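Got a structure for you, written out below as structure tokens; questions coming shortly.
What you see is the complex with one protein chain gone and the rest in place.
So, chain A:
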């Protein structure tokens, strides 16, 4: 960063070289550590996904055998969920931006924050080791369903140890963020002046704290089942395999909201900035984050409508699932209303944010098919589900992550990317994405089960279309990353407040000073009050 003013977080005066990063307690440096770690695993996950799609391009064996395919979709899921999406937003952008947004110099426990990253790294390394040792890469699917996961010869035991450690990283980040948001807000930063991204991280942090321990328990039980033969899930010894599914989803459904809530937060921050208008229904959006976090903890059973769970349970879980749809709908209506009578500029962050609304809506609405007991039965465990959760997780969280990259990274690097390159990449990704995943939804409606290495001839055409979509998406992704990183390291200087944001991170020098604020900030206006921010 040769052109940057000397007093910024890139010019740490203490340690030098790699140790100035991996032992830094500066939330911005930890944020970037997380960012590059999760991005690396995201690209690993993408590569695995592309291989899966090539295998499914035509019926029969294309490039790999069934055992390899089963291991690849398991690793694709584990890497994308546990190493990219779950830690992605809180770890990368939560760390980079949240303390500045509330006017703090750092998070409440900076060393714990660094420890969380190290735990993340340790968990990731253990998972990677599990792929190449013992009986080979796990082939259970990321859900580790028993009794298959207790009897497969693959290296499930070590992989669950890795995920267990990742869980502690998430819990500690959650504790850190809740404490930070409660205790370190600047003078005048009332709860109703909190940026919505920070609000969403606050809701997320509670889910991380409360739900992740249940994952830890579940993983310990699989481990003891495999290593000690406890038989807790084995019906021939008084156990129950369905109990495992309950335990697994009690964590893993709320985890879906850990993945999507911060994405909704960034969208709520970006849309007002590029519309030059206050967010519509601030309190409703903030409240709906909490409502989603609370109600989302009570809907896990909708993953199990066909499992043989009692009909009463199906009734209750289906009902609660529809209830949790309402706060999500509220957010969508408020985002769209924010556009009304605004002055909209379609720069890269805004394009990603607007396409988030559309893709998330498609994902959410197809979720209603899955929430209704009658229709879920037909599409459960089919490619419809695969399409649905990719719309929510990739079209939702993924596109929001790209929006955040284009919105905030220039602030931290002091240089920016080419808008034209970003828009071309966005268009390719948007088209490729829909070709890839919409085909999957149709395949699922026609009855193609998921986790199928091979399929009947009637599914051939749509699988080919879907694979072609994956290539378009991959090309767009490649262009996006090249354009973005070329810009961040060698692009035109980015100074002041070019987007015209009103949250605190836009009030400090670019790149941010090590201590964030030159003098203690006093907050006198809301996060979306754009008077005096430069742009119209």
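Here is the rule we use: contacts are C-beta pairs under 8 Å (C-beta built on N, C-alpha and C of every residue); 3 or more make two chains touch, one makes a residue touch a chain; residues count from 1.
Basically, contacts and distances are computed from a predicted model.
**Q** Name the absent chain as its UniProt record does, using one of the following: "Assimilatory nitrite reductase (NAD(P)H) small subunit", "Cytochrome c oxidase subunit 2", "Recombination protein RecR" or "Electron transfer flavoprotein subunit beta".
**A** "Cytochrome c oxidase subunit 2"
**Q** Pick from A:58, A:332 or A:423: which residue touches the chain that isn't shown?
**A** With A:58, A:332 or A:423 as choices, the missing chain is touched by A:332.
**Q** Using the touch definition from the top, which of A:371, A:414 or A:476 touches the missing chain?
**A** Considering the complete complex, A:371 is the one touching the chain left out.
**Q** Out of A:130, A:252 or A:382, which touches the unshown chain?
**A** Within the whole complex, the residue contacting the unshown chain is A:382.
**Q** Residue-wise, where is chain A in contact with the chain that is not depicted?
**A** These residues touch the chain not displayed: 66-67, 70, 135, 139-141, 145, 147-148, 151-153, 235-236, 240-242, 275-284, 305-308, 311, 314-315, 318-319, 322-323, 325-326, 329-330, 332-333, 336-337, 339-346, 354, 357-358, 361-362, 365-366, 368-369, 371-378, 380-382, 446-447, 449-456, 528, 536.
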